[in-house]
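Each remark here refers to the structure printed beneath this line.
A single protein chain has been removed from this complex, and every other one stays in its place.
A, B and C are the chain letters, set down in written order, and residue numbers restart from 1 in every chain.
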Amino acid sequence: MSNARVLTGPEVAKHNSRDDCWIIVHGKAYDVTDFLPEHPGGQAIILKYAGKDATVAYEPIHPPDAITTNLPPSKHLGPVDASTVAKVVQEVTEEQKRLEKYRAAKPSIDTVISLHDFETVARLVIPEKAWAYYSSASDDEITIRENRMAYQRVWFRPRILRDVSTVDWSTTILGQKSTLPVYISATALGKLGHPDGELCLTRAAANTGVIQMVATLASCSFDEIVDAAKPGQPLFLQLYVNRDREITRKYVQHAEKRGVKGLFITVDAPQLGRREKDMRMKQVGDEGVAEVQRGQKVKKDEGVARAISSFIDPSLSWKDIPWFKSITKMPIILKGIGTAEDAILAYEAGVQGIVLSNHGGRQLDTARSGLEVLVEVTAALRARGYLPNPNFEIYVDGGVRRASDVLKALALGAKAVGVGRPFLYAFCAYGQEGVEKAIQIFRDEFEMNMRLLGARSIDEIVPEMVDASALTSHSVLTPPDNLFHSTYQPLIGAKFNESKL
Amino acid sequence: MSNARVLTGPEVAKHNSRDDCWIIVHGKAYDVTDFLPEHPGGQAIILKYAGKDATVAYEPIHPPDAITTNLPPSKHLGPVDASTVAKVVQEVTEEQKRLEKYRAAKPSIDTVISLHDFETVARLVIPEKAWAYYSSASDDEITIRENRMAYQRVWFRPRILRDVSTVDWSTTILGQKSTLPVYISATALGKLGHPDGELCLTRAAANTGVIQMVATLASCSFDEIVDAAKPGQPLFLQLYVNRDREITRKYVQHAEKRGVKGLFITVDAPQLGRREKDMRMKQVGDEGVAEVQRGQKVKKDEGVARAISSFIDPSLSWKDIPWFKSITKMPIILKGIGTAEDAILAYEAGVQGIVLSNHGGRQLDTARSGLEVLVEVTAALRARGYLPNPNFEIYVDGGVRRASDVLKALALGAKAVGVGRPFLYAFCAYGQEGVEKAIQIFRDEFEMNMRLLGARSIDEIVPEMVDASALTSHSVLTPPDNLFHSTYQPLIGAKFNESKL
Amino acid sequence: MSNARVLTGPEVAKHNSRDDCWIIVHGKAYDVTDFLPEHPGGQAIILKYAGKDATVAYEPIHPPDAITTNLPPSKHLGPVDASTVAKVVQEVTEEQKRLEKYRAAKPSIDTVISLHDFETVARLVIPEKAWAYYSSASDDEITIRENRMAYQRVWFRPRILRDVSTVDWSTTILGQKSTLPVYISATALGKLGHPDGELCLTRAAANTGVIQMVATLASCSFDEIVDAAKPGQPLFLQLYVNRDREITRKYVQHAEKRGVKGLFITVDAPQLGRREKDMRMKQVGDEGVAEVQRGQKVKKDEGVARAISSFIDPSLSWKDIPWFKSITKMPIILKGIGTAEDAILAYEAGVQGIVLSNHGGRQLDTARSGLEVLVEVTAALRARGYLPNPNFEIYVDGGVRRASDVLKALALGAKAVGVGRPFLYAFCAYGQEGVEKAIQIFRDEFEMNMRLLGARSIDEIVPEMVDASALTSHSVLTPPDNLFHSTYQPLIGAKFNESKL
Partner (left out) sequence: MSNARVLTGPEVAKHNSRDDCWIIVHGKAYDVTDFLPEHPGGQAIILKYAGKDATVAYEPIHPPDAITTNLPPSKHLGPVDASTVAKVVQEVTEEQKRLEKYRAAKPSIDTVISLHDFETVARLVIPEKAWAYYSSASDDEITIRENRMAYQRVWFRPRILRDVSTVDWSTTILGQKSTLPVYISATALGKLGHPDGELCLTRAAANTGVIQMVATLASCSFDEIVDAAKPGQPLFLQLYVNRDREITRKYVQHAEKRGVKGLFITVDAPQLGRREKDMRMKQVGDEGVAEVQRGQKVKKDEGVARAISSFIDPSLSWKDIPWFKSITKMPIILKGIGTAEDAILAYEAGVQGIVLSNHGGRQLDTARSGLEVLVEVTAALRARGYLPNPNFEIYVDGGVRRASDVLKALALGAKAVGVGRPFLYAFCAYGQEGVEKAIQIFRDEFEMNMRLLGARSIDEIVPEMVDASALTSHSVLTPPDNLFHSTYQPLIGAKFNESKL
């Protein structure tokens, strides 16, 4: 709403109740009275700023255009004279004090030597709420850990005495050049952990020749991210399909227009999982954090994940695939396949690829790992003569922490591997530089491990280089005989003379 | 004994010795001299109240009619003038003080997000004796834990891109409608953990459309429970068969008359197991708690479980099945089958169903889990052409904590799943409301997991949705090389600068 | 040496050097100068008593006749006038003080409810040296624990609805009646843990109808033990074969004359194992404890086990079996068989039985458990038509702690099971009464478990009652990814309000 008159702080301050609620964001006033019940983060957090400048709370967790997109123009009240607005003094919480201390004591990025280190650091320098949202997975969090364990069940069969003076781990993904057989997988709400959010990924990807998959639920807007990319820098788009297909159509076509090279449709999330760490965190605070996504309304209040997911359409089905093909020329990839049966259906539906994924363990708990499914899928597709096919690529994600993990997936038939949380934790800990360091670690590890494996290029990574015979085994221990174990006294080694120590 | 004269406190107080022992319960006096050696809880606890009002000790652990049922009418001495009875002052024990503190600090029910939470809470807000009785299992408690572990050996194979806008997890059990494919399995002595005892279950079941199986050893009387049910609310009955079959006949026929819809005869408990936690607990206190059941005498004194079980007939055999069929028209289900052989015998004996169960791990330790037996049983019954059969249902119980567990059992051939302890712990922690919350959690989890699994109704849950290949494996670790492990120094991640923390 | 003159303390006291060393034991003097280097427990402990009364040190660890048997008559110096002998004041060590305290705080025997409890108690009420000798096993102590773990890999398949009003677990072993399918296996040096030593076993066996196998290395002499037995009480004898076969011949024939019913020749101990706990214990003290066995000389000084074993003949071989058959009519059993190959050789050598045993894990570490070997052995003997044979019995020992373990071994083909350490710990903790309590626990468990298994007598325990499919599996974990596990944050349950606790 174009309002010629500039408002003043005192004027806005009068509208400070549930029934009449204005707030100021980025120097403009908005009437959010009607929006209150629809706010994904709950009313409480807005009401805290009723009649006041809410920018400080709004900023870190919303794309700049979220409020203008979600409020009808009639609620845009126009600019406020900054000199008349009382400065909002945010109290410094105990958590913020703790975070400041840890940020000051943060290990130098030079001492980071593995992807695990980013997680170690991130956990202590980001808000608990962010950590809960990022690290959580569904139910008992068995699948998220199984994703990692699966890689431990595959062993290398290294070849020796090959001239490995030079090794090359670059590849193509959907025809796009990539300096690594790894892409940055979509993760949501990056600003919870770093003020630059997903832009850290975009900029690091530009500098390193790696491809980023942009998330529907990114806390930076799609255009911000594309704008931050270098000319010609390939990007993929992860898509949650909206109940309102028109919103989805516009979103997809806008992405294509802006040059996105692949559309990854998430198919394993008709509803977002129950993530108990996230749910518990919601309980301890008094406010909700959330992302207002693409104009739809959300009602639930059960942790960040569920707050932001109500727009996702649970009716999405195979019948929708032709429609997607009709609205875009981008390659279509189905993200979240978990069985050979669905891989076959996907192939027959004419898409360009699949991601064997369980959504980082955040959806159906005790679903199998992508790596385990990979063996089943490649066998089934080969049995039908569908593979090899240069126009159909298989990706895997979940649990990757080492270049050696990637090499195992490649040996078993993956074209590339998606890595999500480690890059997220990298920028939470060290911003863009962290992501670049993560990619450098991958490079060092690829050089090392390809040499030691005897593979000079991605083509030379063959199934015989791994022993995956244990991959499909699922060991669960028989409960122990505690009485026996508590009476057994373990052996100990030679003893130093304690009186001299 | 109808005694016109009203007794006075001082009169009763004279009978305060082992050889002449009267007590007052609910305002009436009883001569329990002859009953002393038969009291399942031991003589000591009664003698403590010899000549006094024992109501405060009697109340929490006996059905109201226990004393009148167990004592011959000649020992009923009639009403006592309340104004003449010295008030019994119960000393407040250390345990009671501790419980009060924990009850005050109890987590809000709103923060309960999984069935596990009820157990976490219950353990700290109920008497140790109750916890020992409820949580204990036989010998080394391997089977009780294996029951849970078995579910961890089954993995999902989720299907995607099915329209899961609406999902429905209601079903029928023995022809009765149930809003969940779960029934409340029988557990004993509920009043140990909550003053309302099993009525919490009955009332919650009424409100949620779930079926309760009433326990023979409930601390509320059968009729109290039935009276608490809503009109038309289906109930099942769990039966321990008495050495005196006449008692059993009356009990069963009374149940049928009162509308019970299924008779679950326990066949895995010719003698109740040695439950060491329970036995140890008995040792630390000076008093026994017990339930006087259906008029039989008990002699042993080895924990609650064995105290209350002496009436159970160890001679019960297949020969008795025709007799049961002759005394009731209720469907008969054998509860406690553990092999394919016995499942076949049960089918051929013409019963309407079986529960694959090891009694929550409370009977034969290192017996296999019901879930594992399910695979063996369905294969054997199918091999003989006995399945599918709409008039023969298979249930499983033990170890269920998640809707996902239930879905696994259903995929493997179960019609429904019995859940005992979790509902028990739910009412110990929060009464009827706890049970309703537990059922709400099941609902939330069913909605989520059925969507993620791609099953819109119970019918769509098929064997292909699970990978149960590891179910029959039993891993026990080779004892570790402690000297090696004690010299190995694990890797650690990047270090924060400790001087700044 | 018959010496008419009675010696005096001062006379003996003059002989107090390494070159001239007399000691007094049980009121008589001995010249041990020449014996010093041969003492299995080392010279130091004797020299501590040179010229003094050594009875207090001698008593607890030697049979009364050890000194007279081991010293030539010419070194027997005859009686000493007690009134002239200075009383040896034993200093009270820190360990003795600790033991006194623990003995005073010992749990009442009424609170012992499983065999494990005896071990829990014994460990704290016997000298460290005794605990080290008893509890130790060879090398990394993997086999001793594997013995127990093997039972955890066998699961029950219980049968229901059999009339189990009465169950009977009595049997015969080598034709001798036994109230349990369990015999007391030989363990050495009982006096280290209890002043009555192995007599506790003999007396308890008499009272309970159980058969004791007497150990060659018992700290009570063979005759003491036989004298303590009731008339007709069956005993077996465990035999270490001496390098001097004449000693062995006399020993065996003496045993037969005294009524022993079975000769168990140990065949898995040509040399006693390296038991590191025992070796380390030797290092910390300044004195050796040992048993002087049957007149042979020992030289080594590496823990109790090796000190006492040098007389054992490593040349013992299959060629010796006919000789044993020629010197005795007792049934001959080979104790320590570990493969099907040797079981076949034993059968063909015409012995009456075999014990599948690894010597309680004290000999070859990473040898398999007797239970695992049982499956291999029964299959091989059956394949050759050697089984069933009423004149050839198979026993198993090692790792048994429950009646349920015994039932598993019986189901897999054992005639009876040997139990050693648990009975040893029982008398260390509670003397004869402890052993009787242990047997009572077995009885209670047999009653319970046979009922729950649906077996009314030993004959009804059949292979189909167990699932032993995992018995031969040996799981060792892949080393964990510590960095991953250290960054994973486990789920926690609902939280109590800590400010109220």
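Here is the rule we use: a contact is a pair of C-beta atoms (placed from the backbone, for glycine too) under 8 Å apart; a residue touches a chain by one contact, two chains touch by 3 or more.
Predicted model only: the values in this text are computed from it and were never measured.
Annotation: of B:Glu198, B:Glu276 or B:Asp320, B:Glu276 touches the absent chain (contact as defined above).
Considering the full assembly, C:Glu341 is the residue among C:Asp81, C:Glu341 or C:Asp459 that touches the omitted chain. The omitted chain makes contact with just one of the residues C:Ala86, C:Ala379, C:Val462 or C:Val476: C:Val476. From the set A:Val88, A:Val164 or A:Ala349, the residue in touch with the chain omitted from the display is A:Val164, counting the whole complex. Touch with the chain omitted from the figure is made, among C:Leu47, C:Ile126, C:Ile142 or C:Leu161, by C:Ile142. Summarising the interface, chain A meets the missing chain with residues 110-111, 113-114, 140-142, 144-146, 149, 152-165, 402, 404, 444-445, 447-449, 451-453, 464, 467, 469-470, 473-477, 482-483, 486-487, 493-501.
By the touch definition given at the top, chain B reaches the unshown chain through residues 114, 116, 119-120, 123, 135, 140-141, 145, 148, 152-153, 276-277, 401, 475, 478, 480-481, 483-484, 486-489, 491. For chain C, the list of residues touching the undisplayed chain reads 101-102, 104-107, 111-114, 116-117, 119-121, 124, 138-140, 142, 267-268, 270-271, 273-274, 276, 279-280, 283, 314-321, 334, 336-339, 341-342, 345, 363-368, 472-479, 481-484, 490-493.
Methods note: only the chains that are shown with their structure count from here on.
The rotation that brings the Cα trace of chain A onto that of chain B spans 90°, given to the nearest 5.
Among the residues of chain B, those touching two or more other chains are numbered 111, 113-114, 140, 142, 473-477, 482-483, 493.
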